[in-house]
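Yeah, one chain of the complex is gone here, protein chain that is, but the others are all in their spots.
After this line comes chain A, so read on.
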Amino acid sequence: MAAGEPVPHEAAGSEQGSPEPVGRAPAIRPFLLTAGRVSGSGAAAALPVETQIVATSAGLTALPSLTFEQHDIVAACRRPQSVAELAARLRLHLNVVRVLADDLRAAGHLAVHVPNARTVQDISVLRRVIDGLRAVPDSRGSLRDSS
């Protein structure tokens, strides 16, 4: 190869729209699923971490047709889960779960129960939490595995 010839194409290959990205870190893929969207970037506020999410009957019916993370999220939401629990159990980034959960809500597969901000000031709720916490014994037995 004579000096001055164009360099081989390898270096430029990835910039020419190769459809097969390979060797990506697993952490990247969820954000590919969200098409690069992150929560809180638009007009919509990020779902609070304790937001409860539960599958709708339509979502459970549609479960066999769902794939990958969408499938896993709806399946995990057979029982109500918080956004944080979902992220932890499915090992997904919190903000990926927020975006995908909102998509699945829009598709009718999930019901998303956004907590009411006024709860913080709700005296009856605070009293119920206090009474409930007082009932916690001085020591707990061995923790059950979270499942």
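Keep in mind that, in the parts below, contacts are C-beta pairs under 8 Å (C-beta built on N, C-alpha and C of every residue); 3 or more make two chains touch, one makes a residue touch a chain; residues count from 1.
FYI, contacts and distances are computed from a predicted model.
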{"item": "Protein name, per the UniProt record, of whichever chain is missing from view (\"Alpha-E domain-containing protein\", \"ATP/GTP-binding protein\", \"L-arabinose ABC transporter permease AraH\" or \"Chemotaxis protein CheA\")", "value": "\"ATP/GTP-binding protein\""}
{"item": "Residue ranges of chain A at the interface with the undisplayed chain", "value": "44-58, 60-61, 78-80, 82, 84-85, 87-89, 93-95, 102, 105-106, 111-117, 119-123, 125-130, 132-134, 136-140, 143-146"}
